[in-house]
Every structure is written in structure tokens, then in C-alpha cells.
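One protein chain omitted, others in place.
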Amino acid sequence: MVALPGRRRSRDPLAAEDAVAGWLFILPAVAIVGTFILWPILQVFWLSFHEWSVITPERPWVGLDNYRDLFNDADFQLALRNTIWFALGVVPTQTVLGLILAVLANQKIRGRSFFRTAFYFPSISSSVVISIIFLWLYAQRGLINFVLQKMGFPTPQPPWLSNPRGVVEMALNAVGIESVSVWLAGPSVALLSIMMMNIWTTMGTMMVVFLAGLQDIPGDVYEAASIDGASRRQQFFDITVPMLRPVIFFVLTLGFIGTFQVFDQIFVMTSGGPAKSTITLGYLIYQQGFGNFAMGYAAAIAVVLFAIIMSIFLIQRRILGRAD
Amino acid sequence: MASVDQRAVAAPVIAEAERDFAQVRPVGSQDRADVFLRLLAYVVLVLVALIMFVPFAYAVATSFKTRPEALQISFETMLWPRNPTLEAYRIAWDANVGRWFLNSVVVALVWIVGRIVSCSMAGYAFARMRFPGRDLVFLLVVSTMMVPGIVTIIPKFILLQDLKLLNTYGALTVPFLADGFAIFLMKQFFESFPNEIEEAARVDGANRFQIFSQIVVPNAIPAITALTIFTFQSSWNAFLEPLIFISGNRSDLFTLPVGLANFKGAYYTDQPTLMAMSVITTVPIAIFFIVFQRYFIESSTSSAVKG
Partner (left out) sequence: MSGNAGSRLVDRRSFVKGSAAGLAAAAAWASYLRETSAIAAQASGEVRLTGQTASPEEEELLRQVLDTFAEQFPDITVNYEPVPSDYLIKLQTDIAAGNAADVFYVGNEWAQDFMSRGVLLAIDDYMEADGVTADQFYENLINAYTWEGQTYGLPKDWSPLGMVYDPAVLESAGVSGPPTTWEELRTAAEAIVESTGQPALALEAAFDRFILFLYQAGGNVTNEDVTEVTLGDDATREALDMYYGLYADGLSATSADVGGQWPGDAFAQGLVPIVFEGNWMFPFLNTNAPDKEYGIAELPAGPAGKGTPAFTNSYSIFYQSQNPDAAWTLVNYLTGAEGMLTWTSLGLAMPARPGIADQWLEIFPEREPYLASGEYATAVQYGPGGQQFAEDANSVLQLLYAGEIDTTEAQTRLVEAAENALDLG
């Protein structure tokens, strides 16, 4: 607003009106968000310092006991491993695939919007629906095995979602290396199946986001570069990637946050099995809170999960910086 | 990245330069690479589109099969059954899928109305008004976008239990009537909204609420449409909270995803019916998507690009 001389005084009542009106305007939304999201965040911290078994009325303060138990708990370590495997496997893959697809779609091809629609579609359907469909596809006599067998490939025994063996460990065994540490065994075949399903689901959204970012890069920049003699590859790495930095940041952040909280698919498809190899941190919270009635303990897991997600967010911000 | 205006100005200059260079530019490797890349693009994109498409098509086909036919996979019956039947849909109906559908619709409507009202008001206030604590409150609100549902599910459960909202429609709706992302979206929109009309109205003596309801809102249709679409999607597909807040014996309160998961828990051998329920769950959101895809895609990409 331009400051006009002599008008200053008459603007004060408007500013005062805003001071009150502002709060009135935001009140409904802030009341809901405050009560049902912000307050529970504080509560999670508070709960984690108590032993809260819902059946018994006593809720003693136990300080850091829950956290101490957590770090000694084999199941927690397992869940942590599984979740890390999940995130490390899914996020870079779907990002790279999304970028490649976007670059391809950005060529002068017809039907670009058809492809955009087709690829984006899986991500708008319910995770439960996708889980149910893939549960069916991954069955021993399901479509995936059918196609693999027709093409002459072997299929995993036990079949996909029932197979608790770590894929990295199996690969190492195949070349003669025995008995690796659990941290290097890799995701189980079952977890890998769910990871592949996730990549299938979100690869398209990544592509669409990257495509929009690519289309914002003016074509003349590439023209100039190619005239200067830059190869396609050089153009890609020296122009495309740097200009897409904020988009990459966005995609990676969204990806990590999403994969760290994965729950629906585990619940519907495997309930944490086989041999606990698909228990993720999110699922563990559910199991402990609603299966074992150990809500204080579950809250501690939730706090740890939250801390991990925040750290990822902050680290990425630091490394990749913000746009413009 | 060059802004739109600059590019518009530069365009004719560049066009002329291109024409000049067209005569000079060496033919050869660059063009071949172009063609090759284009071909590769087509092949890959079609292949991937197929991979996206087949699971859904197969699910639809299965929903029209009988159970024995569903268990026998062959290329001929992959995309359409030999003897299509509606049996699976009948079983789904008997299992209460109609009620679940209704619940999903009602819940979605409440979410949408609630968010439109609360979040556009809040977005507008954050964008336009000055009031004490504005920036801090906005930061807090927006930061809630970062918090996954599973982290707060336990205190939410306890809270709803204390409020006696568990096992009611309230549990499915009240906590979701506003949302950090929605507020963020609306604020973004209002910020890019030209100020002059509002200024004029202010000078004429209108108060904030009048300005908001009579001037701003009628012009905010695109943003409200985008908000509606996002909210519908979130609501329709919501799973974790409806699962936890509604007891397993209250089939009358299930939304579609919860009903589907429960049915699978009990009748996991009945693939056609599971697929039929999946189809019923996906069709509405699919229709929404196809009709409004512009909004889905553009809204999500714009927030990505603007960071």
C-alpha cells in the first residue's frame, strides 16, 4: 500500500479491525488444526514418558524408560532397518525413474497429456485398493508369476509376500559370501514386493512434477548450449539438473516423508510378516499401541519416527537449498 | 528461470536468431540423436503406460468372473472373462458396500464444506491481514503438514475417546475440517490475487468480512475448486484414522477403504468380490480425476515448482 501523506491516521482503525478480524478469520481452522494436530503432537511427547496401558488406570511416569527399552528392543531395530531399507530403495528409484520418464515425455511427442494422465492415475487411487490388487497379483498363481513363467524366468520360493529372505543376502550367498550381518541382509523379498508396488504407484506423480519443472526451462537455453557444442549428456547434467534443483528437493522430501510413514500397505498385505520382515516404524506404532496396549511405548516410537522425518527434512534443506 | 514477461519480450528476437541459425546449424548427430530419443520415448512411455494400466484392467476383469474362473489365469481371459457375471457385485452389495459408499460420500462432503469455509477464511487472513502473532501461527499451522498421521494417532485416539466421539460420524469428520496444506494452498492463491478491487472496497468503507464474502470468494473459484478436489481425494482414500476410530463391529460406520480391508480380513479367498469392491471404491475418484485432471496435476506441480 502506498503511504499517502495525511492519510496515516485514518488507516489505524482499519489496522485495528484487521488485528481482530484476522484472528476471527483464522479461528475455526486454527482451532481444528490446533486441537487435533498440534495438541496431539505435544501429547505424543508427554505420553512417551509414561507407561500407558489402557486397561489399567495407573499411568506412572517412567521418564526415559520407554526410550531405553526401545533401543534395546530387537523388534524396534528390525522395524528401523526395514523402514530405512524401504526409504533408501524407493525414494531414489522413483525419483530417477520419474526424471527419466519426464525427460522422455518432454521430447516432441504426441499424446503427452495422455501419458501424464495415465501415469498419474495410480497415485490417486486408495492405497488399500492398490494393496488388495497387488496382493492378488503377487500370489503364487497370480498374474506376476504367470507372466514371469511365460517369459521363462524363475519365481521366488516361497512366493513374494511370504518370503522373508533378505535380497542382498541372497545375492551375496549366490556368489559365495555367507552369513552377513542383519544390517546388510537387505529388505526381504516380501518387503521388496511392497517397495516395487510403491514405486509403481508414485513414479507417475514424480514424472508429472518433473515434467512441469522441465517445461519451465526455456528451450533456448538448450539451443544455445547445443550450438556451443554441448552434448545431450552435458546438457542434461549441466543445465537440466541444476535448474530442477528445487523440484528435486521437493520430490525427495515428499518421497522420504511418505516412505517413512508407510502403514496402509503393510496392514492390508502382510501384517508385518513374514517373520516380521515387513514391520515398519509406522506399523510398529500401531502394533504396540493397539495390539499390545503399550501406548506409552508406542508414543516413544512415534517420537523417534517424527525426529527422523524432521531430520531428513532439515538435512535436505541444508544440502539442496531453497529455490531461486 | 526467466519469468513469463521476459520470455514474451525475448521471443521474437530468439525466433529471428533461430531462423538465421537454421541455415548455419550443422545437420547430423544432433538430429539423429533427436529422432532416436523420440523413438525411445514412445517405446518406453507406451510400455510404462501399459504397466500402469494392466493391474487395474485385470482387477476390473476379475470382478466380473466367478471364483473358479478367477483362479485360472490365461492370456485369453486376462482382460475380459469368458462368461461375465455380476455375482461378485451382488456379494459386495450384501456385504454392505452400499452403506460404505454412502458413508464415504457423506464424510467427503463434510470435509469439503468444512475445509472450504475454514481454510479459505484462514488463507485469506494470512495472506492479507496483519494481526499479532500471524507469522508464528502460520508457521505452526503449516508445519503440521510435516507430521505423519501415524505419529499422532494414539493421542488422537485418546482425545476422541475422551470427547466421546469414537464410533460416531464425528470421529470421521471433526478432526479433518481444516488442514495445514489447505490453508497453505489458499494463502498462496490469495497472495497472487490482485489487490486493487479490495483496496477500492476498503476505501468505500466495507469491512473485512464483506470484502471477503462478496468480492474475494466469488473470484476464488479456481482455488476453491482445487481445494475441493484435493480434499475429496484425501477424504475418499483416508484409511488409518477411520480404521482406528471406528470399531470393527460397526460396519454401518465404515468408509469404503475400511470396509474393503475388513472384508479382505474375513473373506480373503473371494477375489472377484474383493476386486468388485476395489472397482466401486476407485470409480468415483477416477471420474473426478479424469474430469478435473488439469487441477490435480497443475496444482501439485505448481506447489512443487514454487517450492
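For clarity, chains are labelled A and B in written order, and residue numbers in each chain start from 1.
Going forward, a contact is a pair of C-beta atoms (placed from the backbone, for glycine too) under 8 Å apart; a residue touches a chain by one contact, two chains touch by 3 or more.
These numbers come from a predicted model, not from an experiment.
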{"item": "Full-complex contact with the absent chain, from A:L47, A:A139 or A:V209", "value": "A:A139"}
{"item": "Contacting the left-out chain in the complete assembly, out of A:H50, A:R81 or A:K276", "value": "A:K276"}
{"item": "Positions on chain A where the hidden chain makes contact", "value": "54-56, 139-141, 157-159, 161-165, 190, 269-276, 279, 290-293"}
{"item": "Where the missing chain touches chain B, by residue", "value": "67, 71, 94, 157, 161, 166-167, 244, 247-251, 262-269"}
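Here, only the chains that are shown with their structure count from here on.
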{"item": "For chain A paired with chain B, centre-to-centre distance based on mean C-alpha positions, whole Å", "value": "16"}
{"item": "Residues of chain B touching chain A in the complex", "value": "1-2, 7, 10, 14, 18, 21, 25, 30, 33-34, 37-38, 40-42, 44-45, 48-49, 51-56, 58-59, 62, 71, 73, 78, 114, 117-119, 121-122, 124-126, 129-132, 134, 137, 140-141, 144, 146-159, 174-180, 183, 199, 202, 207-209, 212, 233, 236-237, 239-240, 243-244, 256-257, 260-261, 264, 271, 274-275, 277-278, 281-282, 285-286, 289-290, 293, 296-298, 300-307"}
{"item": "Complex contact set, residues of chain A against chain B", "value": "1, 14-15, 17-23, 25-26, 28-33, 35-41, 43-44, 47, 101, 104-105, 107-109, 114-122, 124-130, 132-137, 141-143, 146, 200, 203-205, 208-209, 211-213, 216-218, 220, 223, 226-227, 232, 243, 246-247, 249-251, 257, 260-261, 263-264, 267-268, 282, 285-286, 289-290, 295, 298-299, 302-303, 305-306, 309-310, 313, 322-324"}
